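Let me begin by presenting the structure, written as structure tokens, before commenting on it.
Only a single protein chain was left out; the remaining protein chains are all shown in position.
We call the chains A and B, going by the order they appear; numbering starts again at 1 in every chain.
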Amino acid sequence: MALVTLMRARIWLSVIALLLLGGRGGVGQEQNWCIVCHSEVKVEYQESIHAAFAVTCVSCHGGDPLTLDVEKAHAVEAFFRGTPQRLEIPDLCASCHSDPLKMKPYGLRTDQLAEYQTSQHGKLLAQGDVRVAVCTDCHTAHRILPAWEPRSSTHPENISKTCARCHVQRDHGVHGAALAQGNTKAPTCATCHGAHGAAPPGVEDVSRVCGTCHIAERTYFEASSHKKAMDEQRLSECVSCHGSHAIEPAGRDLFDKVCVRCHGPGSHAQLVGQKIKTLLAAADESLREATQILQQAQRKALDISVYQPRLIEARSYFLQTLPAQHSLDLSYIEEMTRRARSIADEVRSGLYALQGGVAIRLLGLTFVWIFLLLLVGVIYLTLRERQGERL
Amino acid sequence: MDEKKQATERRTLLETILKSALIIGVLGLAGAVLAYLFPPKRRISSATQRRMRVARVDEIPLGKGKQVLFAGEPVWVLHVKSGWIALSAVCTHQGCIVQWDEKRLTLNCPCHAGLFDANGNVLAGPPRRPLKRLRVSVIRDEIFLGSSEEEA
Partner (left out) sequence: MSALMRVRELMRAELRRPAPRYLTAWHLLGGVMLFVLFLEITTGILLMVYYRPDAAYESVLYILNDVQLGWLVHGIHRWGAQLLILLVLAHLLRVYFHEAYRERELNWVIGVVLLVVIGAFAFTGRLLVWDQVAFWSTDAVRRVIAEVPVVGKAILYFLWGGTELDTEALLRFYVFHVGLLPWTAIGLVMIHLYLVSRQGLYQGTRSSAPNPVQTYSEVVLRGLIWVVLSFGVLVTLAVISPVELDGQADPLVYRSVKPPWYFLPAYGLVKLVSGALGVALVGMGVGGLVAAPWLGRNSWVAWGIGMVGIAAVALLTAYGWRW
């Protein structure tokens, strides 16, 4: 009787297990009885990439997955390890993830541990400080997902939250805003600080870190007189003017705010800054006006197909000037903004001339009215003549 | 007697003026209609039927490109190994005009260093979308440009 009940129970359990694991593939899954009791991690684990590739509980925790007997399953003879110690987690993960042979079929890199050991996290852990982040802090313990999956804790959109479990959350500024708009190319914490090799970039490295994306800006900056001066004084290159983390959109008001931090008001350098600002503002203003008139002309159904590409060209010159301003090369900036302005002004005057066709129409209208009024006059006179005749 | 004769003369004069004025008016309107009906120089055609001659085949050797204006937009017509490719020259990031780099076989954006390959795919930099592709066709020894591939 008891045997029958037990048999029934086992059948039921295997059915449940099959239902739960169904479709999750993986050769070893049918033999993983751990999650029958450890249901609190079941859902998390089953969503993970490990479950999909048959990396079971035993791989990290040891023990015997083939028994429902609590003692046997957690026996030391079955190499049961329990919850791994924080100190040993990097090595535990690396036992597979740093093995090129094991990772080859998945196309994964194997240098994470090496990178981690160079990071601030890894260095402190090596000194025995277990409060620092280990693999599981960022990747989670059971619900490990590839970074490209939007639910993953290491997906670009979630990274700032993941880092904020320990650090202050810093997802403000232009980069955070771009990310929030769904631009996954925008930098996250890891882009500047490194992922596995996370560390604050040194003063000399900042321009290189920013310059991986802001290539044109860095090239122009390095040609400028700022480069040498700031290196000598060990000033952080990009950060000095643009700040870090909560980076504001770079507007022309920066010329008023930040130049005076180093250069006295009225100094030659400060005047150069103001000159650049005026040049950019003037070009921007001309472009804006030309665009406005173009839109007006478009509403009036005038043919603007000649002026549209010219305006694209002018805009292109202006946008090229924006990184070029970091060179502090006044003559170059002057030349580029002059081109943008002259094209914009040309477009503007051309569009005005196009609208000037209205003057000819008004002239024509005047002639039409002169004729029509004469006609009305003649008709009126004829009418009067006929009525007068009758009287 | 004289008065009556004068009145009749005035009346006939007025009616002649009226008639000729009406005829002039109708002729003017007819002239306007004829002017309207005279076919304009530029032809209208729907997007799929528009085409533009770019160059003769031997004018753009392998690896070179030519920038032309098509429907108000700068366009690069490139001659690469796989054949002829036409791409919008307007960068998908901020709208600068990209330049063809004959040595590296890439399209470079001078503004934010966006980099595209000759198929329009993003290689590096801030742009997220590939460059818009246009239809290009070699007919005998002439290269022609057509509407964008999505429209077709």
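Here, a contact is a pair of C-beta atoms (placed from the backbone, for glycine too) under 8 Å apart; a residue touches a chain by one contact, two chains touch by 3 or more.
Treat the numbers as computed from the prediction; the structure is a model and nothing was measured.
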Hidden partner chain, touching residue among A:66, A:124 or A:379: A:379
From B:4, B:41 or B:81, residue that would touch the chain that is not displayed: B:41
Touching residues on chain A - with respect to the absent chain: 298-303, 358, 361-362, 364-365, 368-369, 372, 375-376, 379-380, 382-383, 386-387, 390-391
Missing-partner contacts on chain B, residue numbers: 32-33, 35-38, 40-42, 44-47
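In the analysis below, only the chains that are shown with their structure count from here on.
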Between chain B and chain A, distance of the C-alpha-averaged centres to the nearest whole Å: 36
Chain B-facing residues of chain A, complex: 183, 185, 213-216, 304-306, 308-309, 312-313, 315-316, 319-320, 322-323, 371, 374-375, 378-379, 381-382, 385-386, 389
Complex interface listing, chain B residues touching chain A: 7, 10-11, 14-15, 17-18, 21-22, 24-25, 28, 69, 71-74, 90, 94-97, 110-113, 125-126, 128
